[in-house]
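Excluded from the complex is one protein chain; the other protein chains are retained at their positions.
Order as written gives the chain letters A, B and C; numbering starts at 1 within each chain.
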Amino acid sequence: MSAHRISVGVFGGNGYTGLELLRILRGHDGVAVRFATSDREAGRPTPVPGLSFVPVAEAPVGDVELVFLCLPHGEAASWVERHGGGEARIVDLTADHRPGSGREARAVYGFPELNPQEVAGARLIANPGCYPTGVILALAPLDRAGMVDRERPVAVSAASGVTGAGRAPKRELLFGEVFGDFRPYGLGNEHLHLKEMRATLPELQLIFVPHLLPVARGIVETIALPVRPGVDAAQIKALWRETYGECGAIRVSDLAPALADVADTDLLELSAFDNAGLRAPTVTVVAALDNLGKGAAGQAVQNMNLMLGFDALRGVRC
Amino acid sequence: MSAHRISVGVFGGNGYTGLELLRILRGHDGVAVRFATSDREAGRPTPVPGLSFVPVAEAPVGDVELVFLCLPHGEAASWVERHGGGEARIVDLTADHRPGSGREARAVYGFPELNPQEVAGARLIANPGCYPTGVILALAPLDRAGMVDRERPVAVSAASGVTGAGRAPKRELLFGEVFGDFRPYGLGNEHLHLKEMRATLPELQLIFVPHLLPVARGIVETIALPVRPGVDAAQIKALWRETYGECGAIRVSDLAPALADVADTDLLELSAFDNAGLRAPTVTVVAALDNLGKGAAGQAVQNMNLMLGFDALRGVRC
Amino acid sequence: MSAHRISVGVFGGNGYTGLELLRILRGHDGVAVRFATSDREAGRPTPVPGLSFVPVAEAPVGDVELVFLCLPHGEAASWVERHGGGEARIVDLTADHRPGSGREARAVYGFPELNPQEVAGARLIANPGCYPTGVILALAPLDRAGMVDRERPVAVSAASGVTGAGRAPKRELLFGEVFGDFRPYGLGNEHLHLKEMRATLPELQLIFVPHLLPVARGIVETIALPVRPGVDAAQIKALWRETYGECGAIRVSDLAPALADVADTDLLELSAFDNAGLRAPTVTVVAALDNLGKGAAGQAVQNMNLMLGFDALRGVRC
Partner (left out) sequence: MSAHRISVGVFGGNGYTGLELLRILRGHDGVAVRFATSDREAGRPTPVPGLSFVPVAEAPVGDVELVFLCLPHGEAASWVERHGGGEARIVDLTADHRPGSGREARAVYGFPELNPQEVAGARLIANPGCYPTGVILALAPLDRAGMVDRERPVAVSAASGVTGAGRAPKRELLFGEVFGDFRPYGLGNEHLHLKEMRATLPELQLIFVPHLLPVARGIVETIALPVRPGVDAAQIKALWRETYGECGAIRVSDLAPALADVADTDLLELSAFDNAGLRAPTVTVVAALDNLGKGAAGQAVQNMNLMLGFDALRGVRC
């Protein structure tokens, strides 16, 4: 049966994103994981039965049709520069080729629900960041439809579990530091992901305040969205439903999205709520997703599905 | 030595707020806790050495000069109606007499840093709510100084540990439900505390989105504050420092306030950050406090200190 | 396709065990869930797509071949008394028919790895408790093989996530109480589950000390096992491997089992370690399982598989 599967490989399989990707691919019956790299864990088992980690230098790149790059930021770009002429197509989960990186021209910034045909034909996909995934999928159709009041800032308050910060040991990520805490960071509109959001939503005045949440995984983004007069939450939800359909990896809800509803899935849940009595109309938009799922590995597998001609949601947890 | 102490009593001493109040009073050398009530725990020890809980009906109200009401919301108002003609002065920690309650005329809404003289002379204090404490102490002086652009909404994103929701057993507060979750609630500008904030800051267009945080205690409020042209974070911090002084229960910081910095204290930490490149100038304001400390029992003890003629910070953890 | 599926029903589908069971059954391609009951949540969606909860009184018991009872302890017995003459076979996940309950004669106490043939033919299965599952599967084969020194007590120290205590609201299970805590309970060998363990392992002198662990799910049991002279960890692991095989829901490891390795699975992981230098030889045995998986719903599905003639591990997460 695995004879009919398409071979893929994973660089950087032992970080949080790489491990999650391997867990999803393990349950995907259209592909076979040919290798997963980790210099540190070489020889030890991966989440894929029967597969052990290999050092980066020993990865049989020539044997696979598609590779995922879950390397540290910066290393993906240099890997692409060295191997770009090879045969394998690439899904880069790092920030190296995303909008605002300076290398965005080389890649397709791939949202399976927004530009599926571009994704299908791409040679190199820049897989969106976790925070931008929620913000862009929520706001891009609304802005395109003229619903947003661009004269007022869009205030995004976001909270992410700690796996969003990677698996490299740092004091501020120790359990003893994070337990019982909650803190904003990147204050002053300085978070790396803003470049990606701004390049994609250039007309919006974004304010982005992320917070470190004492959970392992998941993101909730609460957005105070200035809207044109007459625009309300019902219209916003209707437009999302029209854009994204009822089924798939994006779920539009009338209830408040919660982290627990999307953790360990590849879903993005969206909702919108009117705020009565304001002179300047503003809708509260809420997006919830798993930073490792729809915010990283889940979306990467959706992109892979399109590139390899599979159904977009094959193997995806939604 | 306890002969020189002033006798006080606590109604509702076995909820999270009441227990915290007893812990603070235990370390206060100007008062003696004469009684603490709990029908459920009657006869069991309180956090005050040598003192056991008594049923509400057996509390020796006549023996004390001041009582704290930590009863369920609604019961404080009826207690005051029954005992209002008694001798003891009252600090009500419930919402029953706060602005917007319909009973606000009977009480002084007491912020020791904003209206200390009114507090000192009051017979009945409505002690501010946890969320409003951060919002009002941050914004009231700024709005009074004309720094806020009242034409645009003020978006408050807040997160609170679960003790803010009380100690009565409810499914949604079970450990098995909250663990690993994070969720907004009161969407649509419907939180009870909005009444209190709006009544105090009537000119501001407040949007308030609280979130339930998987920690026991603490609040972080992140505010996208529309400011008048030319107003920046440095001016805001300077005004706070001028208003609140360098010492005391309010600390103005140049770093991002975090929950861990204020948990188990009676501090409120404030900071402000510029957001470059917006056409509509907006400063990010962050407030961090312990919902049981400055957000409830700590502020109540500050108010008591003023009422009894003590130093405002006596026994307060800051 | 669902025409070929066997219909099953779930009583008490909205507790932690019931919900977990529904999640497993959702992914099982041999059965169709015909109903799930919850008086409280009647009309709301279950985890099974397209299926809503129905009140207990409206469950179409006559339409299914097998029912799972996830009712509160005590209610399962009375349900069986009322419906026992019906057609459906029964997997009872409560304690009502387990060894030591006084009703054990009516049921087969079903461990799919220990008595599969009895399970296959049973009309009523008493599904083992979460704590006993680890202890019994670890110790029963060792005791039967004469490896245990019955003259000395077997000290079991166990820790369980809070979902093991059910979903009914109780103060001691509130997030505000459990967060940051860890506590033994049932001290004095008084835990309900001891009856079940003692009835199954009557020759052993069990001491059982459970602890409440501040996580949602999972159990680790650490056992100081007195062994006969000459018995060591290697022999113990070899016997388990012989008894349980290499594949399946029981995994024998040379490393220390950890809760994270088995959470969200239906696995039981076992290991054993020698303690050098003791005059009275004692091996440390460690068992890890998910209280909702192998400790409840996962094992129930294994039992169902045997009863319905399916492969024992069909749909099981291991």
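What to note about this one:
Definition applied: a contact is a pair of C-beta atoms (placed from the backbone, for glycine too) under 8 Å apart; a residue touches a chain by one contact, two chains touch by 3 or more.
Just so it is clear, the structure is predicted and the values come from calculations on it, not from any experiment.
The missing chain, though absent from the display, is touched by one residue of A:I6, A:A120 or A:A216; that residue is A:A216. The chain that is not drawn here is touched, among residues A:P49, A:G62, A:P169 or A:G230, by A:P169. In the complete complex, the hidden chain is touched by one of C:A140, C:A155, C:A199 or C:L308, namely C:A155.
Of the residues in chain C, those that touch the hidden partner chain are 151-153, 155, 157, 159, 177, 180-185, 187-189, 205, 207, 209, 211, 213-216, 218, 220, 222, 224, 226, 256-260, 263, 271, 273-280, 282, 284, 286. For chain A, the list of residues touching the undisplayed chain reads 16, 161-163, 167, 169-171, 173-180, 214-217.
Keep this in mind: only the chains that are shown with their structure count from here on.
Geometrically, the chain at the heart of the complex, using CA-atom means, is A. Computed from the mean C-alpha positions, the centre of chain A lies at a distance of 39 Å from the centre of chain B. In terms of their C-alpha centroids, the spacing between chain A and chain C amounts to 37 Å. Looking at chain C, residues 179-180 sit in touch with two or more other chains.
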